[in-house]
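Take a look at the structure set out below.
One protein chain omitted, others in place.
On to subunit A.
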Amino acid sequence: MELDNVILARLLTTTTLAFHIIFATIGVGVPVMISIAEYIGIKRKDPHYLLLARRWTRGFVVTVAVGVVTGTCIGLQLSLLWPSFMKIAGQVISLPLFMETFAFFFEAIFLGIYLYTWDRFKKPLYHWLLSIPVIIGSSASAFFITTVNAFMNTPQGFQLENGVITAIDPIQAMFNPATPSKVFHVLTSAYLASAFILGMIAAFQLLRGRTDEYYRKALKLTMVCGFVFAFLTAVAGDISAKFLAKHQPEKLAAGEWHFETEKGADLLLYGILDENNEVKYAIRLPNMLSFLSFNDFNAEVIGLNEFPEDERPPVWIHYMFDIMVTIGIYTVIVSFLYLIFDKIKGFNPHSKWLLWSIVLGGPLSLIAIEVGWIFAEVGRQPWILRGYMKVAEGATTADNVGLMFLIFIVLYIVLAVVCSTVLIKMFKNKPAEVELEYRFNQ
C-alpha cells in the first residue's frame, strides 16, 4: 500500500474520529444517566443517588473536555484534509453542521451552570432541570452530526450537473433516507455504552470488596438502564439492516458476504473468507438474511456482484459487523441476567462471574461503538458522497499530511494516558464512602 495523500488523510481522519468517538459517546450518554440518578435521588431523598450524580458528573467533565477539543480537531480537519469535499458538500449539508455548533453551544452553557450550582437553589429540582438542556444539547449534537454522515451515505436534496450543484434543498438533504435509522442507532448505542461503562465502575468496586449500598444502587441503576438501552439498540440495529437492504445494499452485502442476488438468502455468522473468496467455518442461518432485510424469508436480497468492481466496499467489514452484533447481544444477555438474579430470590446478582461479565461489558461496548462505526464508514467506500464523489477526489493536495498524522498520534496518546491517570487519581483519593460521610452526615 502506497502512502499517498488519500491514504494519509484517511488515516488522520480515522485516528481523530476513533479517539473522539469514545468521548463523544460518553458525552451523549452519561448526561442521561446523571440526570436519571439525580432525579431518583431527589424524589426518594436518597443521598446515594445524589452522590452518584455528583461523582459521575465530576468524571464526566474531564471526558467532556477531551471530547470538546477533539471535536474541534475533527471539525477543522474536515476542511484541512478534505477541502474539495467540503467545498461541494458544504453547499448542501452545512445547515446541520451549523446547527450542531448551536446545540454544542447550548450544552456548553448549561453544563457550566449545572457543574457549579449544586447547592445554589432552594429547590433541588431546579438544579435537576438544568440537566435537561445538557441532554438536549448533547443528543441534538449527535443528531445533527449524524445527519451529515447519513447524507454521505444517501445524498439527496440537490442536483449535480457538470460539476455545478443546483436545486438545493437543505432540509431534504438533512432528512435523507439514512437519517432515521442512523440517528436512532447512534443515540441508543451511546446511551447503552455509557450505562455499561458506569456499570463497569460499580461492578469493579464491588469486586474489590467495597460493600456500601452506594455501589449496589449504582450497579442496579446502570444495569436497568443498560438493559433498556441494549434492547432499543437491538431494535435500532434491526431497523438499520432493513434500511441498508433497501437503500445501500452493497454495504449490507459486503458486511454479510452475500455475493449473488438471490431469494431466501442465508445469514452468515462469523467464518473466514479464503483466497478464492470461499466462505469457511461460518454459521449459516437459512433464509435469515432475507428475513432480517425485509421481514420475509423469501425476499430477494441484492448481492455484491451486482455492483461494478471498483464500487464495492471491502469485504473485511464482515468481521466488524460480527463483533458489533456479538457485543450487542452480549450486553442484552448480561443486563438481563442481572435483572433476573436481582428479582428472583435465591440468586445472587453480585456473584463474581456476573460482576466480571458486567466489568467486561464496559470496554466491550466501546469496542462495539468503534467497530460499528468502522463498519458504517468503510462500508461506504469507495464513496465519500455515495454515487457522486469518491474519497480519492476529496482529499487535500497539500504536503506533509504524514507528518501531521504522526503529530496527532502522539497528541492522542498523551491525552489518553493523562486523561486516564487524572480520572483514576480523582476517585482513588476520595472514595464514595468518605464523601458520603462528609457531604450528607454532617
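In this section, a contact is a pair of C-beta atoms (placed from the backbone, for glycine too) under 8 Å apart; a residue touches a chain by one contact, two chains touch by 3 or more; residues count from 1.
Assume contacts and distances are computed from a predicted model.
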Complex member absent from the view - protein name from UniProt, among "Cell division protein FtsX", "Cytochrome bd-I ubiquinol oxidase subunit 2 apoprotein", "ABC transporter permease" or "(2Fe-2S)-binding protein": "Cytochrome bd-I ubiquinol oxidase subunit 2 apoprotein"
Residue of A:40, A:80, A:207 or A:367 touching the missing chain in the full complex: A:80
Touching residue (missing chain; options A:99, A:160, A:232 or A:339): A:99
For subunit A, residues in touch with the removed chain: 58, 61-62, 64-66, 68-73, 75-84, 86-88, 90-92, 94-95, 97-102, 104-106, 108-113, 115-117, 119-120, 133, 165, 168-171, 396-401, 403-404, 407-408, 411, 415, 418-419, 422-423, 425-426
